[in-house]
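Here the complex is missing one protein chain, while the rest keep their positions.
Coming up: chain A.
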């Protein structure tokens, strides 16, 4: 009774808001000739309203597959074999294909990695962006054009009325990515998925696009899932970070905690292997850049125990035997590591 009164009087310190997106125990497996590849094997993460979640991990850690499965667009031979994806309280995995079609692009939108290939070369910008509005919101051509111009202005494209009539090949890479962002925002989605949105761009353009995304995210109070392998990008963009390794989540926490007080050995190793501006890697006093020895396990027949054990400096005998479960070690900070108090199951 007392606690309800307290929370009512001070909403700032109230219990965390209901998450916009909650992924529970997601499992996506690839059924190939050689067997079953467990690309995503029991992943949990959540995105709160108005928050950016960064999903980091190396290639093959399952981060892209996780984000595609939110759209229910995992390509065959991959299949969703378990878990729940709760979006605004509804389980997306229980929806019909028609319901998903109505939802994609309208309530959940996606920003793609390569702007050069993610726009259809034969339609003008206005035609392919307007199509979405006419399809989802049943706008007239003129209304759609006006909305597209509005969005192109929002993403910082000069002379949007001219761009409307231009084709993708006439725009620069950075501009195409801005168009890609505008396309994602057309219907005011509550969740935007961005899969490596800057990887295909020049470094200078990358900075501009990240700035634009951060700015839009703050202004439109939208929620975003940012999938990347670049720690620098998440440091700049994400409020919360989920670190993935070999199809499982290692650690989830707010960005400051991940960078200042990482708990999982993999997170630590990942941060240590980033080049630092205050270190010299050349000359006589050089130190080698730390790396993580070994390579990620083959997910076709993952070894028993913790997925990271054979590269982990702290691994013990039980790490080879028991698969750690995600454990909350502080409010909003969870870790899957036997050495940090996680429970283990034989798997």
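Throughout what follows, a residue touches a chain if its C-beta (ideal position, glycine included) is under 8 Å from a C-beta of that chain, and two chains touch if they have at least 3 such contacts; residues count from 1.
We adopt the following convention: contacts and distances are computed from a predicted model.
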item: Protein name, per the UniProt record, of whichever chain is missing from view ("Putative tricarboxylic transport membrane protein", "ABC transporter permease", "Methanethiol oxidase" or "Gas vesicle protein A"); value: "ABC transporter permease"
item: Omitted-chain contact residue, chosen from A:161, A:207 or A:330; value: A:161
item: Option from A:81, A:146, A:235 or A:325 whose C-beta touches the chain left out; value: A:146
item: From A:29, A:106, A:264 or A:311, residue that would touch the chain that is not displayed; value: A:106
item: From A:117, A:140 or A:328, residue that would touch the chain that is not displayed; value: A:117
item: Touch list for chain A against the chain that is not drawn; value: 71, 73, 100-106, 109-110, 112-114, 117-124, 131-132, 135-136, 146, 149-150, 153, 159-162, 164-167, 170, 180, 183
